[in-house]
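See structure below.
For this depiction, one protein chain was excluded, whereas all remaining protein chains were kept in their positions.
Coming up: chain A.
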């Protein structure tokens, strides 16, 4: 078993990983930037080391410095969390060279899944359904228009290296496609250093539903049901829940079986998530695979009773999965909301100093906090300051508990999206399970009022 883990991350996920390390009797080492020196996770870990300046290149992306600290502190493994170096195949490869266990899948698989068009092609070959479209990069905008004509409008133009919605845009006709092509390609090149573009048919009113998988290095794989993460702003998730209010058991099992077959075909191990779009007729289409722990993993933990970080550590330590598919339970309903330091209407970031933080305490409420009651929320990092997770025996009960918890949740000093979260949670369409990806645009008016 792994003895000492360096956590190459920050914020709530670093605290979360420390918690599981402590439970398992594993020593934890935190690393932090200058901006994070007073962050809660730094004091929670057994040891903590300064990485460098506040910019991510000087700190959380500085692999050389991370390896130096891992050596100095005698760590035998690295947990990358999510974001930062978690999906950097070269970082995973370097870990092996430095005699460190990378808690995640094989670097080659990370690399393949990192390019959306390559991942699409690979998954298509394993038999997973993909959105009708192109499984290779486009040559230019003319070819895009030619292919889009065959697929049928509206189409979604996407960057192969894209993420966070960058380089992605809907085109309703040829004129629009030609108009947006170069701008998106330029953005993709600027942000990801890769201007490869491809197109897919636009799925109307889709749900975003993902399957959590676990696989050990002995060829055993299971799925831990689904999470529905349809409610998004700027293509980033805001509400996540398990189980999905939309899926029936037949679709759920079909998606799980297809996901397991796909990861077995590509030789995947450790935790991973296959993201799907599900249309109104419950057809599902592979979108992308995240080769790491996800932000929203707690809702899966709440309904299965499993600790996903513990499972990741056990798999990375060379243990076999201790359970089979038919032994995985599903109990109750769990919802997670992401609390962002941002304007609830424009979604513009709102860094600053927190002057008061009060969170409700109940045995059915779980908090993952990146901040304390006097934290300075830096503009250098992601705006997510906390996650609020509730559990209920039914979806209705979970929603009622969420509404109450949000009412009692208090963050002062900075703007947060709490007003938006409260509006969504209390909205009858949310309660009815009308959780399509355009929920916020459709039901929440621009001025912040509810429709």
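Annotations for the structure displayed:
Note that in this section a residue touches a chain if its C-beta (ideal position, glycine included) is under 8 Å from a C-beta of that chain, and two chains touch if they have at least 3 such contacts; residues count from 1.
As a working rule, contacts and distances are computed from a predicted model.
For the chain of the complex excluded from view, the name given in UniProt is "Acetyl-CoA carboxylase" [choices: "Acetyl-CoA carboxylase", "Formate dehydrogenase, nitrate-inducible, iron-sulfur subunit", "Zinc transport system ATP-binding protein" or "Glutathione ABC transporter permease GsiC"]. Remark: the omitted chain is touched by one listed residue; of A:350, A:375, A:416 or A:436 this is A:350. Which of A:91, A:198, A:246 or A:381 touches the hidden chain is settled by the complete complex: it is A:381. Although one chain is not displayed, its contacts with chain A can still be listed: residues 164, 234, 341-343, 346, 348-352, 379-383.
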